[in-house]
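One protein chain omitted, others in place.
Here the chain labels run A, B and C in written order, and each chain numbers its own residues starting at 1.
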Amino acid sequence: MAKPIEEGDYVRLWASNKKGDSFLIRLAKGGSLGSRIGAVRHDDVLAAGFGGEVLSTKGERFFVVRPTVSDFCRKIHRVTQVVYPKDAGVLLTSLDIRPGASVLECGSGSGGMTVFLAHFVGPGGRVYSYDVREDHQKVAMDNCRRWGVDDRVLFRVADVEEAGFQERDLDALFLDVRCPWKIVEPAVSALAPGGRLAVLVPTVNQVEMVLESLREAGCADLVVTETSQRNWKTNPKRLRPEDSMVAHTGFMVFASTLKAGVVPDEYW
Amino acid sequence: MAKPIEEGDYVRLWASNKKGDSFLIRLAKGGSLGSRIGAVRHDDVLAAGFGGEVLSTKGERFFVVRPTVSDFCRKIHRVTQVVYPKDAGVLLTSLDIRPGASVLECGSGSGGMTVFLAHFVGPGGRVYSYDVREDHQKVAMDNCRRWGVDDRVLFRVADVEEAGFQERDLDALFLDVRCPWKIVEPAVSALAPGGRLAVLVPTVNQVEMVLESLREAGCADLVVTETSQRNWKTNPKRLRPEDSMVAHTGFMVFASTLKAGVVPDEYW
Amino acid sequence: MAKPIEEGDYVRLWASNKKGDSFLIRLAKGGSLGSRIGAVRHDDVLAAGFGGEVLSTKGERFFVVRPTVSDFCRKIHRVTQVVYPKDAGVLLTSLDIRPGASVLECGSGSGGMTVFLAHFVGPGGRVYSYDVREDHQKVAMDNCRRWGVDDRVLFRVADVEEAGFQERDLDALFLDVRCPWKIVEPAVSALAPGGRLAVLVPTVNQVEMVLESLREAGCADLVVTETSQRNWKTNPKRLRPEDSMVAHTGFMVFASTLKAGVVPDEYW
Partner (left out) sequence: MAKPIEEGDYVRLWASNKKGDSFLIRLAKGGSLGSRIGAVRHDDVLAAGFGGEVLSTKGERFFVVRPTVSDFCRKIHRVTQVVYPKDAGVLLTSLDIRPGASVLECGSGSGGMTVFLAHFVGPGGRVYSYDVREDHQKVAMDNCRRWGVDDRVLFRVADVEEAGFQERDLDALFLDVRCPWKIVEPAVSALAPGGRLAVLVPTVNQVEMVLESLREAGCADLVVTETSQRNWKTNPKRLRPEDSMVAHTGFMVFASTLKAGVVPDEYW
């Protein structure tokens, strides 16, 4: 069942103050978290255990909770924009990720989505993560190692526009690059026929290009979607949404691939 | 890698027409799908394979694609409201479901969320699914069996307000019942300290009650959230959102549990 | 103050049933409204007065309420898509319509926005409404006459791409045509320098074209915006949003015009 706390674990320290301060730390004996609201000794956290309480040097109460993969991805070291949980969730369920699946992503970025994918395919699954920039990929690698899912990720530095993908017959494929329309052809070749392809892009101009290229590549069942998430304040006597929210992260385009030579009609 | 088509598989037949007709079928030799736009023989689908094409008796072209867990849950036999993919995604990432996890849900309903949970914890995981109504739970069971994930689900018919939950030290717990505030106490007892609890309710009156009960039970890090998803039409020359969308499914409340006796301050 | 009921008035008949049936009628002595839930005699409505109650022949209770300009525009005879109240409101406040203003709209369509504009500029104001199609404009004219605001509207059938606008020095100008970018130049010429221009288009491809043309025409302070409105069910014991909503009507682009020769820098 749920494992007890130990050195090397990530924990989240949550303070029940107005600001909702919350810190993600990796426990090391003798370690210490410094913060605006006081320092916390890692040894105290190990002693308190999950669900326990520690006091900072400034007397702030902190509570030790188990971090989720969303908590981790929200706080990772990043060199690029990372995928939001609201989008990651729809990608996971619409790409049909599952334990044991073989998934390809291009590019690795800071590894936010790599972590999500590797987390959900599990130790029996496989994530192939491509990026043209080795420096970015090192950050992604490091984040996977921290979350303990690097064993199932195969990182590849490659110029896909030039060389294509090495894999074939994959379950799912996710494109998160600036010009995804340039690599739709290799993406379709890497997927099993009837398989699922997803693309994430921030602008509508890119959506237009992606749709054109997916049509040309003979893809089926195109879907364009965007998600939003609105948090509410949690006082039950004055229940109301938060004042501001994220207005936009990106547009997601989904498609199913077909066998070579099978091309649907234009249908809009 | 991706497995080839065979009898017993679910496939999705997608027609590239204006209406975007799409059918989820389970392949049986000699079987046939009847539809407004013609009949399709299952044997033709088996012969075409994933990514292939079949013709209906009315000459409509159908394309054979691999269904996702979202496709399946959207089309299951239902006796109750089912959880939407947009919400399931946030629940999965914020409850921190992963291959091998032990998760409890109450109630089973039509099994939409049971299928999602069982799909993502994988064969090494465990889902405990409670419902007070045996007739509903039979539908849920049947849906799990169809999607091939019933091996990891343990269904229990029980009046939880009376008897509580049998499990302890769970990774995650999800409440989807009319009066969740009445079973927050047993829910906290069933979770490992520091573990994740989620509640889904349709009305704000219920959100108020849930927040009160979570506070009383000493839960930490309360979050209330709602998601929305807007699909776009897919003609790249006239790119625009669809005319209508789902305005509301439910509010989700998340919390982390603490050890008995550890109680955060009131913080709003 | 508020005027009493009389023949020729529009009234809204609202039935307090689950479907929220609501009918907009113009009162005529001896007239009758036929509906699924029974017929209502206009004479009964005149006798009941505003705020009163009448019974249909099927025993349904109807309540007589004063229609707003939004009620009227929602129910007008239409040959084209009409502007929604949520958008009309933002157009009115961002174009700075006011009693006595001189406003131009192109095209008239079914007259939904013509009615809104004419309603808010009042009897001392002026609306110039252009359309290339005389048949559409007749519908718009008729709708303005029905709402009693035709005295301040000057309809013009013209091909603006060819002939431009006749007016100069206007307070505000609203474009609701398929290719607004083709008439941005005449629009700028018709407005007083520093005046307000608004464009409504359904697709992002059109937004792109409009933005390019406004930039080329030397417009300032470009704003692109979209609005949404979500209604809630009204049972206070089970307060929750409606199940579905309008996902999209159109994108609005606003700009201020400058004197000829004054051209802002590219600023994004």
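FYI, a residue touches a chain if its C-beta (ideal position, glycine included) is under 8 Å from a C-beta of that chain, and two chains touch if they have at least 3 such contacts.
Every value quoted in this text rests on a predicted model; they were computed, and no experiment measured them.
The residue from C:Leu24, C:Ile37, C:Leu55 or C:Val90 that touches the chain not shown here is C:Val90. Remark: the residues of subunit A touching the chain excluded from display are 202-205, 230-231, 237-248. For subunit B, the residues touching the chain absent from view are 204-205, 208. By the touch rule set out above, subunit C reaches the unshown chain at residues 1-2, 11, 14, 16-18, 20, 22, 49-53, 61, 63-70, 85-86, 88-96, 98-100, 102, 116, 119-125, 168-171, 191-196, 204, 207-209, 211-212, 215, 220-239, 251, 256-259, 262, 264-268.
Basically, only the chains that are shown with their structure count from here on.
With centres set at the average Cα position, the gap from subunit A to subunit C is 44 Å. Between the Cα centres of subunit A and subunit B there is a gap of 20 Å. Shared contact sites, meaning residues of subunit C that touch two or more other chains, fall at 204-205.
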